[in-house]
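Let me give you the structure first, and then I'll get to my questions.
The other protein chains are all here in position, but one chain of the complex has been omitted.
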Amino acid sequence: MIYFRSDYSQGAHPKVMEALAKTNLEHTDGYCMDPHCENAARMIRELIGVKDCAVHMMVGGTPCNVTVIAASLRPYEAVIAVRSGHAYKHETGAVEATGHRVIAMDSTDGKLTPELIDRAMEEYDDEHTPLPRMAYISQPTEIGSLYSKAEMTALRDKCREKDLLLYVDGARLGSALTSDKNDLSIEELARLCDAFYIGGTKNGALFGEALVILNKAMDDHFRFMIKRQCGLLAKGRLIGVQVEALLEGGKDSIYFEMPARANRLAKRLRDGLSALGVSFYSESQTNQIFPVLPAATVKELEKDFFFYEWAPEKEGMIPIRLVTGWGSEESDVDAFLEKAGELLGK
Amino acid sequence: MIYFRSDYSQGAHPKVMEALAKTNLEHTDGYCMDPHCENAARMIRELIGVKDCAVHMMVGGTPCNVTVIAASLRPYEAVIAVRSGHAYKHETGAVEATGHRVIAMDSTDGKLTPELIDRAMEEYDDEHTPLPRMAYISQPTEIGSLYSKAEMTALRDKCREKDLLLYVDGARLGSALTSDKNDLSIEELARLCDAFYIGGTKNGALFGEALVILNKAMDDHFRFMIKRQCGLLAKGRLIGVQVEALLEGGKDSIYFEMPARANRLAKRLRDGLSALGVSFYSESQTNQIFPVLPAATVKELEKDFFFYEWAPEKEGMIPIRLVTGWGSEESDVDAFLEKAGELLGK
Amino acid sequence: MIYFRSDYSQGAHPKVMEALAKTNLEHTDGYCMDPHCENAARMIRELIGVKDCAVHMMVGGTPCNVTVIAASLRPYEAVIAVRSGHAYKHETGAVEATGHRVIAMDSTDGKLTPELIDRAMEEYDDEHTPLPRMAYISQPTEIGSLYSKAEMTALRDKCREKDLLLYVDGARLGSALTSDKNDLSIEELARLCDAFYIGGTKNGALFGEALVILNKAMDDHFRFMIKRQCGLLAKGRLIGVQVEALLEGGKDSIYFEMPARANRLAKRLRDGLSALGVSFYSESQTNQIFPVLPAATVKELEKDFFFYEWAPEKEGMIPIRLVTGWGSEESDVDAFLEKAGELLGK
Partner (left out) sequence: MIYFRSDYSQGAHPKVMEALAKTNLEHTDGYCMDPHCENAARMIRELIGVKDCAVHMMVGGTPCNVTVIAASLRPYEAVIAVRSGHAYKHETGAVEATGHRVIAMDSTDGKLTPELIDRAMEEYDDEHTPLPRMAYISQPTEIGSLYSKAEMTALRDKCREKDLLLYVDGARLGSALTSDKNDLSIEELARLCDAFYIGGTKNGALFGEALVILNKAMDDHFRFMIKRQCGLLAKGRLIGVQVEALLEGGKDSIYFEMPARANRLAKRLRDGLSALGVSFYSESQTNQIFPVLPAATVKELEKDFFFYEWAPEKEGMIPIRLVTGWGSEESDVDAFLEKAGELLGK
């Protein structure tokens, strides 16, 4: 079985494993109050060129999203997201569990736009509705598309106009930053939003994400919030150690090298499938692609390959999701293309 | 600096690290839907001699406590605990965050008793108060004491009488099971409570606890609850792999060996300090001890040893907590005793 | 200024005021544990022909909706409603405040349909999404349309198929029951849903709604839930007394007489406006109508009449909401029609 299921189906990059092994016998204080977390935070501040932001080591993406939202919003406030956004679509109502509505806006390309924000604000216009207070987006989006620098700037401007915080879910941020189509650097991103996270789980860590809070008002007593939301890891240094390993070398680190490679493999898949006449559910520019295949072909492919069916069958066709990860191999891609070619009779 | 700070100041037992390294390149499905989690659950069912209980791999102790409580109680229901109980004392209101009161009962030895339950039930007696529905205890307690088999049985009986669920926080369960004073086996524990967890974080894992739910009614849609409470790990197999490594060999596994050794070192500390005339804050029978020392001695010891002051200074004396872990050394203990002896002039 | 603002702009029907005055000096126990609440519940059970349902006297509609949802759903469960539904649209996130998502489905006629439920169930299909568990509807809908007996039956069947509870917000139930177009009696309604409420606030009471719970599982410890959600009135009998006054005489009571009259006045308005060539935003069959008028006409009418603009101006036209209440007069209607006729040049 070859996995295109997700970018978290394997363990960690060997360098991450080495770092964990090497530091294993150190004694440190718990709950992210240790030198590794401190150093990892320093490395991130340097990478993004912001000296005084807060950096918190978080266990996973959902804890990041939920803790940021619960910490930043007053009880009657709400988050605007696209319907496919992770915090709306894949978190079993974890945001609502903290008392906040996620306002889901329909979007064809996975992106939230100033127009969608305007539309949401029109619908939410008096004291009998929740008050929108944050825009939640992912870079790249859940369907692999990217916000350009111009789009992100326009979004930031709209957020300021409407008094919304702008939060960026960076579960696959490495993949965005290393996409051929990307024109938004991490330094620029950090200047255009109020908070974002640098995802580790989907980019070569065992687990862990580094949450960067640029807007100081959002960081007030944030560690209380992490604990209250059940996200404070006892051996918190494990996240610090992993982030150190991922970012060692800055822009030459494995944090950039891994997704660049995964993006190349995804492009190889996409190009190969395109050559077979396959069309796509979304214009993904990163390590996830969404080919639309005949249902019978999908069922046949599932015998050798493990991947998600992304949406229900419609007129005989099924959109699937193929994801490449840090450990994907060129041979995996070629095997898929060969089998698909056979099945499609090309 | 020598650490008696906590049993989670180091990484994982070498066998755990080996297991993680060995399985690192495997591809598996995420979210604990993998063969390692399945196997770890099977090993636990065998260990406790219960065939059809649910076992969930959890990231940490607070997520265990909070998810169990939120999943098991109706909105108006409450938990009874002792004031020193972790879910009341050390979780920043994470239980209340899910809408439930923790009723804190004063206890001198860290234990909840049938009498304390009766007292709580008397105070909470009509529809203008929350309805107690769960007793939360820890084995061992937060201050190192143990429930005997007779005590646990009496508690279970009282819980049945009052229609309370009985949940056991097993963050340091290994330490209880291997204490000289323990007469309650894990098989017996599993028959006396509705749910408990086998703690990994404080017993040689990087992180992770195995939650065992004996009462099927409490397991309904539990995975939805884990996700909703932000506790579902993407690379969930990491917990399964660690539990496999910890429990390999059953009662001869490192899960039992490590705390037995830590208990012995704690006993050596306790006996050594007793010999120096030191008295103790609690009658701990596990890997945590609570000597009460002159404030000046404490301050001096803090130069070489890292530990918690457990309570504020009172009449010149400070109770401190010394914890031995899987990686503590006999030489650490001896160094402490030597220094304490010097300082106490013995 | 003539009010078509809402059906709650005046106080209570004189008979309700009389009943309150007459019982004012009685001493009774509080919190709805009194003979009036008991009698009112008995009258309702008789009216709907169900002997053993629970009836709770509630302060208002939002408390009804929120308490029923919070009491009936487990934490990870969600409610399906139309986007214009009161619990989604006009309650400032009060449902989410209890941790539950309201899934908002787009509907053109204000009604939830089996097809919309199917669509929601398809979107919410695994453990990474909330689990839909209740369908929330209003009879009549927020835009004045009615569920026919056939539609309600189809909805009930779909709910059973999908294991959804069916809850009916009856804020204006009287208006539905007395509409010319209605074919669904209150007895039938009570057999087709799991819970509904008989609204008083918008039908001649000072305040108060009678919540009827047919599905016993939803009534477990419900009074705890009312108190926990801040909805238990100290002088609870006030609601019982009002319900008694409203329902005295059963189907010949003012509870039916008032909305029948308001519906007639609304129809007179609708017919009059139709005759002036005005079109309507919705096919309302009750005491709310939604004419679409030129913006300038609306602004002019607002000088003499008080009503809501229902949606933003679009292509020069504004849909407004005109509501008749128990105290509306024929002369109010005629004055509006005359003025509108003048302004529209007819």
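Order as written gives the chain letters A, B and C; numbering starts at 1 within each chain.
Basically, contacts are C-beta pairs under 8 Å (C-beta built on N, C-alpha and C of every residue); 3 or more make two chains touch, one makes a residue touch a chain.
As the structure is a computational prediction, the values presented were derived from the model and not from experiment.
Chemist: Just name the one of C:Thr28, C:Thr153 or C:Asn215 that touches the chain not displayed here.
Modeler: Touches the omitted chain: C:Thr28.
Chemist: For the chain that's not shown, point to the residue among A:Gly61, A:Gly85 or A:Gly99 touching it.
Modeler: Answer from the full complex: A:Gly99 touches the omitted chain.
Chemist: Just name the one of A:Leu131, A:Ile198 or A:Leu247 that touches the chain not displayed here.
Modeler: A:Leu131
Chemist: For the chain left off this view, which of B:Tyr3, B:Tyr31, B:Tyr76 or B:Phe207 is in contact with it?
Modeler: B:Tyr76
Chemist: Applying the definition given at the start, please give the residues of chain A touching the unseen chain.
Modeler: On the chain A side, contact with the omitted chain comes from 70-71, 74-76, 98-99, 127-128, 130-131, 220-221, 223-225, 227-228.
Chemist: Quickly run down the residues of chain B that touch the omitted chain.
Modeler: On the side of chain B, residues 75-76, 78, 89-93, 96-102, 104, 122, 127-130, 312 touch the unshown chain.
Chemist: Suppose we count only contacts with the excluded chain; which residues of chain C make the list?
Modeler: Those residues of chain C that touch the unshown chain are 1, 3, 5-6, 8-12, 14, 17, 20-21, 23-30, 59-63, 66-67, 91-94, 97-98, 201-202, 206-207, 224, 227-235, 238, 306, 327.
To be clear about the criterion, only the chains that are shown with their structure count from here on.
Chemist: Can you report the angle of the rotation that maps chain B onto chain C, using C-alpha atoms only, to the nearest 5 degrees?
Modeler: 180
Chemist: Any idea if chain A and chain C meet via the same residues, over half in common, or different ones?
Modeler: Mostly the same residues.
Chemist: Centre to centre, by mean C-alpha position, how many angstrom separate chain A and chain B?
Modeler: One centre to the other, that is 34 Å.
Chemist: State, to the nearest whole Å, the distance from the C-alpha centre of chain B to the C-alpha centre of chain C.
Modeler: Spacing between the chain centres: roughly 51 Å.
Chemist: Send over the residues of chain A in touch with two or more other chains.
Modeler: Within chain A, residues 91-93, 97-98 contact more than one other chain.
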